[in-house]
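I'd like to ask some things about the structure below.
The other protein chains are all here in position, but one chain of the complex has been omitted.
Just so it is clear, A, B and C label the chains in written order, and each chain counts residues from 1 on its own.
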Amino acid sequence: AWIFLPRSPSRSVSEISMAEQLAAALAELGQQFADGDFVLDARFEDCHSAIEISLTERLGDLGKKIHAGRSRNDQVLVASRLYLRAQLERINSLCASIATASLDRAQADALTPMPGYTHLQRAVVSSVGLWFAGLAEAFIDNASLARDTAAWLNANPLGTAAGYGVNLPLERALTTEKLNFDRMQVNPMYAQNSRGKFELQALTAAAQALLDCRRFAWDLSLYTTAEFDFVSMPDEYTTGSSIMPNKRNPDVVELMRGAYGVVQGAMAELQAGLSLPSGYHRDLQRTKGPMIRGLVIAVDTLELTDALVRDLTLNTEAMAAAIEPAMYATDVALEKVADGIPFREAYRQAMDNPDALASRSPAESLEARVSPGAAGNLQLDQLRARLDQL
Amino acid sequence: AWIFLPRSPSRSVSEISMAEQLAAALAELGQQFADGDFVLDARFEDCHSAIEISLTERLGDLGKKIHAGRSRNDQVLVASRLYLRAQLERINSLCASIATASLDRAQADALTPMPGYTHLQRAVVSSVGLWFAGLAEAFIDNASLARDTAAWLNANPLGTAAGYGVNLPLERALTTEKLNFDRMQVNPMYAQNSRGKFELQALTAAAQALLDCRRFAWDLSLYTTAEFDFVSMPDEYTTGSSIMPNKRNPDVVELMRGAYGVVQGAMAELQAGLSLPSGYHRDLQRTKGPMIRGLVIAVDTLELTDALVRDLTLNTEAMAAAIEPAMYATDVALEKVADGIPFREAYRQAMDNPDALASRSPAESLEARVSPGAAGNLQLDQLRARLDQL
Amino acid sequence: AWIFLPRSPSRSVSEISMAEQLAAALAELGQQFADGDFVLDARFEDCHSAIEISLTERLGDLGKKIHAGRSRNDQVLVASRLYLRAQLERINSLCASIATASLDRAQADALTPMPGYTHLQRAVVSSVGLWFAGLAEAFIDNASLARDTAAWLNANPLGTAAGYGVNLPLERALTTEKLNFDRMQVNPMYAQNSRGKFELQALTAAAQALLDCRRFAWDLSLYTTAEFDFVSMPDEYTTGSSIMPNKRNPDVVELMRGAYGVVQGAMAELQAGLSLPSGYHRDLQRTKGPMIRGLVIAVDTLELTDALVRDLTLNTEAMAAAIEPAMYATDVALEKVADGIPFREAYRQAMDNPDALASRSPAESLEARVSPGAAGNLQLDQLRARLDQL
Partner (left out) sequence: AWIFLPRSPSRSVSEISMAEQLAAALAELGQQFADGDFVLDARFEDCHSAIEISLTERLGDLGKKIHAGRSRNDQVLVASRLYLRAQLERINSLCASIATASLDRAQADALTPMPGYTHLQRAVVSSVGLWFAGLAEAFIDNASLARDTAAWLNANPLGTAAGYGVNLPLERALTTEKLNFDRMQVNPMYAQNSRGKFELQALTAAAQALLDCRRFAWDLSLYTTAEFDFVSMPDEYTTGSSIMPNKRNPDVVELMRGAYGVVQGAMAELQAGLSLPSGYHRDLQRTKGPMIRGLVIAVDTLELTDALVRDLTLNTEAMAAAIEPAMYATDVALEKVADGIPFREAYRQAMDNPDALASRSPAESLEARVSPGAAGNLQLDQLRARLDQL
């Protein structure tokens, strides 16, 4: 706790003693809070006031010193920044975990045939490996973004007071180090005015991951229909109906799909609140609700996705049954290209001879798909290498 | 152009000759386009079809080869990614330029007094230096974010075709290098499904810079009122009224303020369009409008901000006149703290003795404001050092 | 044109003559514009300045009188309000047309079986009639909303000048009548400050209709997959692929789906721009872009929907084939309820005896579905009666 006190060339014995008393009282308070004995209620304006009042009850005048050189403004900034950083680290590690699980599934079913769609229309032969490797690469990007974002906003606002600093030589370099910030947020006005801005950027990183959860949820929502029937999921991921005895519904997939919208709403709420001149305004107090709402649902949804990637079952027969001869037409056209026929000619020839497609097999098609990243050349090692660097 | 052709262990003479013919024809086409002689009109589905048709008219069968191993999908991805990268680089450099100009102004008026506001109420003495240094730090963060974002999305989608790769050994590592991408976007499905996602992230970086433009515009909008009158701007930044002979209006400041909303709208449009299963869908074609709309206004607005930071005039007398004695109360409270009085006591004493404030001066107050980053200790060097690394 | 001139108890002969000259010149200008001979270019600040300059070139001093008692602010308000009203009327009539077509299709296939889904899982037997009647009721609500919204905003801002009125006795009641407004927008400040507000409400009405287009597009996007195959559409609604010879893609359905997002983006853009104090600000000039973008896409999309409802083909055999015995379980449970068994008991009995379901038919199930509005009791007359009142 002594790090919040004004600097002095050599701290006196009494200063050190005061610091130790404060540290002890804070530790005690922390324990009370952990035990549920310290309750925040209407007596206190907020947790910062509550802590100050408690310290004053315990330590008298020493407690009254605690707010020296501080404003609730910079206290709130510090608390919310530590929260943003912790949540982004959690998002980073969940994304990496989803990517790992996806790579494993891609490897296990690298050449298992699956229809490839564009416009939801059957297009070409694809594979389970390609599907999961795509999910893996998405979550590698998402993990990387969460990490970059945490670094970008990991700047220390402590000691900026109400936006104008103070006439005390606060040891801001020291608090930067002790609180594991990468740098000091130098300017006190900017510290205030970055409120909402940094929250927005953290939500953006969370949202990008949820964007891929939404797409994956859409895939699963289609693939669990009776009509597609490509995927099954354990009973604990489904629910029944209050009126229809026959139903098992993939509710968790739909909640996964809906999570993005919650974060999008939280971002819109933040964006709307930031049309303001410089300096603190009470409008900024409203950044906490959407910040927490958005990050909590992001973490929950990523945990769910991480579990579901591991737990879902593939109905490979249904996938294979959905592959029809027309889906080899592109292969044929490009084989002709390799033989020297100009592509536009080859395209027309392939279209005009549907009968030539009937005898082909998914396995041949996938093995020949050798362009880097394609089903016959997934380059999982390259993805794994990026993942290892995160 | 030869980089788009299928790999072969050693290219034959005829392949090299074909590549040279294509390169020459493309160069010619590029010149025509630059000269305004190649017009995209309703004859063509899009620019990619137009190029293919033109090459075929010029080169016959060789032109018909150009689309081998490609889909419009990956062509559009490449084109839009190069665009995103270029615009982010422009945003990065404009933000750095704004930060440079702001640091210069902060240094020039480091201790020029200016009222500091919270809740738009006069709070404490502040300085022009503090105001501009805050702007500088904001735009250093914005420049850094634009650079990070450009790096994050600088991945090569070329060779992913319609989302499933092809049965040709495309030289994707080579195109990655030639087009200055940092890495290959490995997975073809993900390449498709990152459409909109990467655009959104680029808009986020642009939006963050505009968020600070909006705040700065709000400051200027207030400071150019007759009531504040802290800032003036050259006539070319103002307009008149069609009905009121007496008006000079700071229109550009208002356009600067409104730019954020255009990008916010573009982001909302993109977000809404991305609730889709895997694979290409025509919905994705609509990402181009908001992407371009958002980035163009961002670049325009940053250019305006860059100019305005340099061109505006400070009315330092009006600023000084707006400082009133009550604004020294916090200084007084903290002086008492330095003398050992507990802060809560000191706060009450300062409030109860308003008369003690009348004799103080802004200069004293600013010089004593020594907490790192505050007016008396702006630490411009530290900001300049971060700027130099960008 | 004389209605814009100041009132006088009895107009003099010369006033009438001036009015006639202005009316003639404006008519001529209108003709030139219709013929493409009057081009708005960089010479003019906007169309209002262009008209004034043209009148002055034609009529000398009389042209210079035209702006008396007016500001560009109220001119723009009038023009955009007339535009909003016209577009809402168009939306109203398109929604009514879609509802009419949907009712016709509901009647034609009132009892044609179709699976009913919840959570995209097969739930109970449903009918084509129920599906289209639901679409009809949605668009009746949408038509009604467009009409209410047009009425709500049909207030005359002309004569409010720059937001503070003028010292001339303008005949606002007369212009209200001549321009077919329902009422005068009384207060000049509010006239300014309703800018953006009324545009937003018009976009909301458009968006509600597009929300149902989006849902309908999702249905069609699923129903045109090979896996569902419930619906086909004429070739003119589909496109091919640049790489895959075998593709016919339902592009228009995807564009229909994506339209909502364009309007959502436009609304977000408007909402962001309206965080302002009273009085005109240049920010408000930016309301025109999103207003026009949103309403144009709404009208286009509704026209497409109107055509598609009429033109799509139902594959009734595929629909029938997708009905499976478990979908009768709810019927069975409720039959037991009619026999006096408590519902919770009946629900359990129905679930425990799946074998009892195999012999049932869709036709029986639909005919027995007699709760008002259900497949056996569609109450199309009631919907038609509401439609007729629009």
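In the analysis below, contacts are C-beta pairs under 8 Å (C-beta built on N, C-alpha and C of every residue); 3 or more make two chains touch, one makes a residue touch a chain.
Predicted model, so just to flag it, every value in this text is computed and none were measured.
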Left-out chain, listing which of the shown chains it touches: A, B, C
Given B:Leu22, B:Ala68, B:Leu103 or B:Ala123, the one touching the chain that is not displayed: B:Ala123
Sole residue of B:Ala110, B:Ala268 or B:Leu387 that reaches the chain not shown, by the stated touch rule: B:Ala268
Hidden partner interface residues of subunit C, rising order: 6, 52, 56, 61-69, 73, 116-120, 123-126, 130-131, 133-138, 141, 144-145, 148, 152, 159-170, 172-173, 183-191, 193-194, 197, 200-201, 204, 207-208, 211-212, 214-216, 218-219, 221-222, 257, 260, 264, 268, 271, 274-282, 330-331, 334-335, 337-338, 342-345, 365, 368-379, 382-383, 386
For subunit B, residues in touch with the removed chain: 118-124, 221-222, 224-228, 241, 243-251, 254, 268, 271-272, 275, 322, 324, 326-327, 329-330, 333, 347-348, 350-351, 354
Where the unshown chain meets subunit A, residue by residue: 48-49, 67, 70-73, 161-162, 241-244, 249, 251, 254-255, 257-258, 260-262, 264-273, 281-283, 286, 289-290
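One rule holds in what follows: only the chains that are shown with their structure count from here on.
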Classification of the subunit A:subunit B interface as same or different, half of numbers criterion: same
Subunit A and subunit B: spacing of chain centres that average the CA atoms, whole Å: 23
Numbers and ranges of subunit B residues touching at least 2 other chains: 67, 73, 161-162, 257, 260, 264, 268, 271, 281-282
